[in-house]
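For this depiction, one protein chain was excluded, whereas all remaining protein chains were kept in their positions.
This part shows subunit A:
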Amino acid sequence: MAYKIIEGCVNCWACLPLCPSEAIREALPHFTIDARACTECEGDFADPQCASICPIEGVILDGLGVPVNPPGSLTGIPPDRWAEIRTQIQAR
């Protein structure tokens, strides 16, 4: 099983040096995880390192394709609130 970085990643580099398997690659439009190299940090750390420092919600998926940091979990911003404000701003 392997973690995956998806669209929305801001290429901030935070995860790359932490990966014990050197599975993270700098790439465009966003960084990627080499699925063959990723161990989900098993045997190295209690928590998967990339997902523990990533500041962006929803952009790292676990082996089952589920976001490790779902919307609202890192910023504390209720997802509905963001959607509501975005609509207001666009309506200006």
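Basically, a residue touches a chain if its C-beta (ideal position, glycine included) is under 8 Å from a C-beta of that chain, and two chains touch if they have at least 3 such contacts; residues count from 1.
Here is the rule we go by: contacts and distances are computed from a predicted model.
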Could you tell me which of "FeMo cofactor biosynthesis protein NifB", "Ferritin-like domain-containing protein", "Cytochrome d ubiquinol oxidase subunit II" or "Leucine/isoleucine/valine transporter permease subunit" is the UniProt name of the chain missing from the displayed complex? "FeMo cofactor biosynthesis protein NifB"
Per the touch rule stated above, subunit A touches the missing chain via residues 8, 10-14, 17-18, 45-47, 49, 52-53, 55-56, 74-77, 81-82, 85, 88-89, 92
